[in-house]
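Shown here is a partial selection of chains from the complex, left in place.
Going in written order, the chains are labelled A and B, and every chain counts its residues from 1.
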Amino acid sequence: MENHSHHKHDEALKILKTARGQIDGIIRMIEDGRYCIDISTQLLAVISLLKKANTSVVNRHIETCVREAAKTGEVDEKIKELETLMKYIEKSL
Amino acid sequence: MENHSHHKHDEALKILKTARGQIDGIIRMIEDGRYCIDISTQLLAVISLLKKANTSVVNRHIETCVREAAKTGEVDEKIKELETLMKYIEKSL
């Protein structure tokens, strides 16, 4: 896979660093014996955050790589990749 | 939005008709006072089925409409649509 400038994923990067900190927090909550429902609520918040990061990554991909492929006419591979990703998204989101 | 031949969504159509039958079945389960856990398990199965139908619809769209736009060079609108759809998928799947 070709190398990309990562700047287009600045939004996802920011979200991931936030999620990283929240996971540290949840680990501390467990180690401090905090109440299960509070732990689960935090976990669900991180899951929503990571879904947002994923949407950002996929949309930047569509905006750049897919647009680029449209220009060059080499869409087959991009289309195949997006279809595979959609199946994976169906299972994971 | 332009009119499409629906044949490309034959797979989704088949899944939807199956899901419709299953929902009829769940309605009967409730009316027959069947056990809650069995009802929920059936409901979760229909949700998974409809996710599959959605992936099929989106992938056929990517394969046809996006490919078509790539040929004509009119990708902006298709890209915008896909990005909006990804955000909706994030919330709903």
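Descriptive notes on the structure:
Definition applied: a contact is a pair of C-beta atoms (placed from the backbone, for glycine too) under 8 Å apart; a residue touches a chain by one contact, two chains touch by 3 or more.
Predicted model, so just to flag it, every value in this text is computed and none were measured.
Assembly remark, whole complex in this entry with 2 chains visible in place, copy number of the identical chain is 4.
Just so it is clear, only the chains that are shown with their structure count from here on.
The best fit of Cα atoms from chain A onto chain B calls for a rotation angle of 180°, in steps of 5. For the pair chain A and chain B, the distance between mean C-alpha positions equals 22 Å. Per the touch definition, chain B reaches chain A in the complex via residues 51-52, 54-55, 58-59, 62-63, 66-67, 69-71, 73, 75, 79, 82-83, 86-87, 89-90, 93.
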